[in-house]
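The complex appears here minus one protein chain, its other protein chains still in place.
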Amino acid sequence: MIATLDSNRRWRRIFLIVGGIVAAYALLAPLTSLDAAQSANVPLLADRLWFRIATIIAMFVVMATAWNIIGGITGYAAFGNVAFFGIGAYTTGMLVAKAKWPFLVSLPLAPLFAAAFAALVGLPLLRLRGHYFAVASLGVGVAVGELVQNIDYGGQPLFGGASGLFLPIYSIDNRGLYFFYLMVAAAAVSIAVTWWVLRSRFGYGLIAIRENEEAAAVLGVNTTAYKVAAFALSAALTGLAGGIFSQWNVFINQDNAFPIEYNVQMILMALLGGTGTVFGPATGAVLLQLLIQFLGGSLPITFDIPFVSAAARPIVAQVILGLLLVGVVIFVPRGVIDFFGGRSRLSLSYLRRSLRETSL
Amino acid sequence: MANFVQLVILGLLAGGVYVAVGVGFGLVWGVLNIVNLAHGALVIVGGYITWQLFAALHIDPFLTLPVDAVALFVLGYVVQRGVINRIIRAPLLFTFLLTFGINLVIINILLLIFGSDFRSVTPTYSGQGLEFGSVVIPYVALTSLGAALLLAAALAFVLNRTRIGLAINAIAADRDAAQLVGIDLRHAYAVTYGLGAACAGVAGGLIAMTQAITPTAGEPYTLQAFVVVILGGLGRVSATVVGGLAFGLVEAFGQSIPGSGSVFANAIAFGLMVLVLVTRPQGLMGRLR
Partner (left out) sequence: MSAAPSPHPPASPGTSPASGEVKGAAAAPQLELRGVTKRFGGVAAVDGVSFEVAKGEIVGIIGPNGAGKTTLLNCISGVHRLDGGDVRWQGASIAGMAPHRIAKLGIGRTFQIVRPFGSMTVRENAAIGALFGSAEGRRGVTGAFALADEVLELVGLSAKARHPVSALTIPDRKRLEVARAVATRPHLLLLDEVMAGLNNVEIDEALEMVRAVHATGVTVLLIEHVMRVIIGICRRAVVLDFGQVLAQGEPEVVLRDERVIQAYLGERYAKRLRAERGQDGTDRKS
């Protein structure tokens, strides 16, 4: 018992140290791209590709952390959060591209719109439980994307239609660096919000709903209001990421603003890292997104898959990802953090126990 | 009026495909308590088998349906026995993610084998139909409806009249009690999923005859299957048949609204589903579980 405790503590410490180093590197590396650093002959640690990948990772940190509020803390398996990402993206996109608002003025409206929409659909949807809620929310994700692409107004596609929406490029020095830090700030906000939620009356109410909704209600938790609030909060953060994404990427359409696979990716990230925790989803987001980029071949460290042509490679990467998903779900249902930092140790017996608990 | 009749007929005919898509999905959901996100991918596998047999060997697509069923039964049995059975006691989210992972693997393997080109099955009679004045009934759609109803009847027969079917019913009612009376759960679960997959395969064969397919074309069918099952009510084949036909009608009339076209199919399906879930959670035909 004491041995396990010690080893747990050691794992946690190792984990924290590694995480801290990675985070510090990620936060400081962009500074080397500044002119001042370059003229001082500091080696360049962050090129365009680095910025692209790091910003995407930060974006997924926001989405996974935001999903955790409704999915992990409240226990409602939302499968359509990508709708809020897309709504955020299109809110900012429309305001910047069509209404010619400045980016920073239109950005706050992205989370606002997403949250309002979530509250609106949440009122009927959150009356559903289990599978019903999961698939109904998946339906929202699909339907909103479809509506945005196809709604016409006066014969013209209202939101840019199938050809998408182009935003004017945001003119600022060190754009890559700017958007990276903006996305990191959004990630920091999401994590801080989660931290606050887990310590507040609100958060205790949400956890009570997750554990037993009827018991929570008779103890005085206004379950409907709390669920809708959690859904809206989750949507606001996701919408914020979408708003930043639209200006950063300059071009949005149904494919990049409403990708169905994001729904599953953010959940998988939260599960990998540990649902219901403050840092779990963020950790999972970094790990899984790095893996996705690695399999997709966009990381500088690359590898060859034998017998696979370059053209087939992204497809094979998807197959590997799918198999990985299956493997993680079967063998590590309690999240990687669980055996890296938490209660158990990674061992064959752990995997066997996990299997036995869930299998027929 | 003729327009109305035509819409009703088209709706019912389209409903045939939804019946086929829905029955397997409803079976797996009702018995195994799994919302099978790989259902659409299994449908498309059936579509490719039909296409392959038709394109390479020129076999009539309707004759390939039994092949679809058998092949998908085997695939489904193996997947359930080897993979899904292992997490059957885990929370809902895990079965969701697992079946999504299976979905991803199947789709991308199809992409590796067949590429992303559109494939369609066009037998010689594909453009023809019966004409009654201005009302036209396409042969393919009519036969598809017949095949789908036959499929539902066959499934109902298996569930209600065979040994394994009664075992499946017992499991749906109470898993632990079923185990106590000596039912081999692993086998029965695998058979259930296999039957669901077989239905998906037949649905895919029917779909390939009416529209071009790609490996990624299956995704909408998962959502539609869900809507169909909700619409009819979970737990009985006959309810799913009603749900499928009703869904076909709603879609036909929805698409006839001027200006909307077919692009809002998912939005209509989804809106309908939420409406039914919120107002009548047990479905049009169902009893509350």
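In order of appearance the chains are A and B, and numbering begins at 1 in each one.
The rule is short, and it goes like this: a contact is a pair of C-beta atoms (placed from the backbone, for glycine too) under 8 Å apart; a residue touches a chain by one contact, two chains touch by 3 or more.
Please read all numbers here as calculations on a predicted model, not as lab measurements.
Across the entire complex, contacts from the unshown chain go to A. From the options A:V221, A:A285 or A:I315, the residue with contact to the unseen chain in the full assembly is A:V221. Only one of A:G205, A:G239 or A:G284 touches the chain withheld from this view, namely A:G205. On the side of subunit A, touch with the chain left out of the figure occurs at residues 199-201, 204-205, 207-208, 210-212, 214-224, 276.
Definition applied: only the chains that are shown with their structure count from here on.
Centre-to-centre separation of subunit A and subunit B, using mean CA positions: 32 Å.
On the subunit B side of its complex with subunit A, the touching residues are 29, 33, 35, 83, 85-90, 92-94, 96-98, 100-105, 107-109, 111-112, 185-186, 189, 219-220, 223, 226-227, 230, 259, 261, 263-264, 266-267, 269-271, 273-274, 277-278, 281. Residues 71, 77, 79, 124-125, 127-128, 130-132, 134-136, 138-140, 142-143, 146-147, 149-150, 152, 260, 264, 267-268, 271, 312, 315-316, 318-319, 321-326, 329-330, 333, 355, 357-360 of subunit A touch subunit B in their complex.
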